[in-house]
Structure formats: C-alpha cells, structure tokens
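Below are the structure tokens for one structure; questions will follow.
With one protein chain removed, the remaining protein chains of the complex are shown where they sit.
Here is chain A:
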Amino acid sequence: MFKAVVYVTLRESVLDPQGQAVKGALNTLGFDEVNNARIGKYMELELNSADRAQAEERVREMCEKLLANTVVEDYRFEIVEG
C-alpha cells in the first residue's frame, strides 16, 4: 500500500486573495516577518498500486486531469509507504 500526499497551490503569477488576507492578519498580529502567504490544498490518497513507479505515474495523471487546474494551479506530490 502506498499513500500519495498531494499539494495544489495557485501559480506564483496568480494573485491569491486568501493568502493576502492571511498575510495581512498575521502582520496585524505582530508577525512582521511574514512577507507573503500562499494558501493551497492538501490531499491524501490511499493507493492500491503495485509499485512506486506506477503510483507516481498514475498520481501525475490524476493531478493533470482533475486534482489541479494547470491554467491557474501548480501541484506537487510525494508517494509514501502507507
């Protein structure tokens, strides 16, 4: 059994109003060191894959097809033994 941990975030070139709001709130609270904040999605997928290579290939396909909209989002993922 493997587990895929997928992160999806808005591309750097796309304004992230949620991130901006959180950054503003953190600055207001005195966390002046926060220069920027980006908000994204975290997903865990339990996989019934034969091996790691196959799992990687399939998860990439899942990201491209559904999990991320590559017009506005970037994705990355890790495959861990689950």
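Just so it is clear, a residue touches a chain if its C-beta (ideal position, glycine included) is under 8 Å from a C-beta of that chain, and two chains touch if they have at least 3 such contacts; residues count from 1.
The working rule: contacts and distances are computed from a predicted model.
Peer 1: Looking at what's absent rather than what's present, what does UniProt name the missing chain, "Thiamine ABC transporter ATP-binding protein", "Phosphoribosylformylglycinamidine synthase subunit PurQ", "Cobalt/nickel transport system permease protein" or "2Fe-2S ferredoxin-type domain-containing protein"?
Peer 2: Its record in UniProt gives the absent chain the protein name "Phosphoribosylformylglycinamidine synthase subunit PurQ".
Peer 1: Which is it among A:1, A:29 or A:66 that touches the chain not included here?
Peer 2: A:66
Peer 1: Using the touch definition up top, pick the residue from A:15, A:29 or A:50 that touches the left-out chain.
Peer 2: Checking each option in A:15, A:29 or A:50, the one touching the absent chain turns out to be A:15.
Peer 1: For chain A, which residues touch the unseen chain?
Peer 2: Counting over the whole complex, chain A touches the hidden chain at residues 10, 13-15, 17-18, 21, 41, 66-67, 69, 71-72.
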